[in-house]
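For reference, the structure discussed in these notes is given below.
Heads up, one of the protein chains got dropped from this complex, but the rest are sitting where they should.
Take a look at subunit A:
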Amino acid sequence: MDCRVPSKGAGAWAVDRPIVTSLRFCRVKSVLAAGATSTMSGFDDPGIYYSDSFGGDPAADEGQVRKSQLQKRFKEFLRQYRVGTDRTGFTFKYRDELKRHYNLGQYWIEVEMEDLASFDEDLADYLYKQPAEHLQLLEEAAKEVADEVTRPRPSGEETLQDIQVMLKSDAHAANIRSLKSDQMSRLVKIPGIIIASTPVRAKATRISIQCRSCHNTINNITVQPGLEGYALPRKCNTEQAGRPRCPLDPYFIMPDKCKCVDFQVLKLQESPDAVPHGEMPRHMQLYCDRYLCDRVVPGNKVTIMGIYSIKKSGQTKNKGRDNVGVGIRNAYIRVVGIQIDTDGSGHTFAGSVTPQEEEELRQLASLPNIYETVAKSIAPSIYGSTDIKKAIACLLFGGSRKRLPDGLTRRGDINLLMLGDPGTAKSQLLKFVEKCSPIGVYTSGKGSSAAGLTASVIRDPSSRSFFMEGGAMVLADGGVVCIDEFDKMREDDRVAIHEAMEQQTISIAKAGITTTLNSRCSVLAAANSVFGRWDETKGEENIDFMPTILSRFDMIFIVKDEHNEERDMILAKHVMSLHVSALTQTQAVEGEIDLNKLKKFISYCRTKCGPRLSAEAAEKLKNRYVLMRTGARQYERESDRRSSIPITVRQLEAIVRIAESLSKMKLQPFATEADIEEALRLFQVSTLDAAMSGSLSGAEGFTTQEDQELLSRIEKQLKRRFAIGSQVSEHSIVQDFVKQKYPEHAIYKVLQLMMRRGEIQHRLQRKVLYRIK
């Protein structure tokens, strides 16, 4: 095209602006001008065609000029901003980051508002007050800088990609409640919890439309970012002679000529501590696009930076009847930056670990007493229970998951059950584990159903189709599920998690959906005795669990509230000091790791280390296993009865897992003999002691064969003498068997078992037994 530049005025502009940038904005008017002049003047008009490249119409172009100046300023910022002092050396923060990201194929950059403000306060102010326009300029500027820093690009990648700019600010966050209309289309910063997210969908940024009757296309129509759509023109403007006018609404979008970006809609809920008393939390819709998609999952605590925007409210039913709602709009936030808060419970990934942190964590792991330190840092406000804390430490770190050659897997997660008296801080430990684990889910037994724990199939209200929604154990994949009040759960619900606990999968076949979900999580459960308090005299009756579930726990602790004056004294002192110094003590005590660091350490160890048993340790465990079994046999021979605590293969696996988790704490590749020693000790103090107190003999593997034979003999005799439909006094039955030299506890056990199977029943104030079947 022929562009003749008029000399007047051009010189004045060219002085302070580089030609290169201003030429980009030269507006070509020749076509229009030509049309206008040719109709008006005669044939003798020579026709001066020109394009006024330097803004012949100052009023209209002022915005354009200002924009290009601002963009230049943004570009200067990205190129020149540096941190550091003359002593430490400078780093060009954004330039380098842009280059790094670009080379990695990550076309985004995060800009801190404070940096921008310190470079040029006006720029930051513009960005705060009119973010929608200026963010685009910043993105354009970033694209230009990226072009400069990555040139020359390798062949095949010459085309420059668009850069997304995310914003980050250090300001105090506002509240969803405090967002008022005066904040509209400004930059706001809001904290909250993501509670729902849609799948990632595509949104066109530039569309091409075509008229279906005359095939006239209009290209490159920019669509506003955000949830605002684009209204297709109702009429086709091209008029061609000899053709009928195009009908109404002739345009359709040509999908193959559109440029699209990813977008996702999230739902943000106010953080619970910001909700006033007695009110429900409020929600806000968020719109994220490009690299902001899939950054967060429901459950994350986040702080978002975004543009407070409005969209058309949803389709009204009585459409067209009254247009009173024209100005009424729904608010949403166009997200321009997301920060994930790592503290707090729930789905809080510790995030990436910087090299300095890694160094620190490795140093921590190489401490000689790291195991004790970690155990001490578990719920430091709870006094004593050292062994339980150690076991919890093992549970948090977990063993190694193994994939066998035949495709099956052995679980590496350690399951733990705490049984005991009320007021022994079981729930506190659970709450702590929830906070401390990289992924923690806390549920209470009575409040959770089988579907809630595993997975449920629900019907989507909008599409009326069925889809799956994961329950607690699915959500906690890769973490810990804490189940409080385990005994208060219904038996059926408890059965639902059998599969999840041993096979670590959840299989669903409901409503036409057949699938298997992963649930690679540890289970930490707490339960009370059947009688509320542990009844020493009742022994095993305290526990009302099926052997199937008991056998799935690697360690079982019985927590008893013992009366001991000295211990009570210390305990009281500890509790008092906790209440007194609740305000003053904020710092971690010497020798403990603070919560955030511990969390980071756990997630680091879990991801970086998968130890195996060393050869010596395996040998040792093997020997100990054999020794225990032979030792037990010897003991049996001496005492002329079989020990009720055999070590079976299942327990052997538990010990291996514990030993692995111990070496994982130290970031060692192999579990040593010392680890085996400690694992055996932990197993001894937990499950074996629990079994020793006679309370677990109902569980599989804890009843010896002889006991079993004895029981079945009693049962057989009982059934023979006790006809169906008859009733006999319980006392007389017991007396009768005792006379035959049967042990009394065995008789009671048989009665208990039969009662559980529903074969007999108590009648008349538990004095008389009635046989049903």
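Assume contacts are C-beta pairs under 8 Å (C-beta built on N, C-alpha and C of every residue); 3 or more make two chains touch, one makes a residue touch a chain; residues count from 1.
We take it that contacts and distances are computed from a predicted model.
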item	value
Protein name (UniProt record) of the chain left out of view, among "Cell division control 45-like protein", "Guanine nucleotide binding protein (G protein), beta 5a", "Septin" or "Probable aminotransferase ACS12 isoform X1"	"Cell division control 45-like protein"
Of A:62, A:96, A:121 or A:491, the one touching the omitted chain in the full complex	A:121
Given A:63, A:84 or A:229, the one touching the chain that is not displayed	A:84
Those residues of subunit A which, in the complete complex, touch the missing chain	81-88, 90, 113-115, 117-119, 121-122, 124-125, 128, 169-172, 174, 178, 580, 583-584, 587, 590
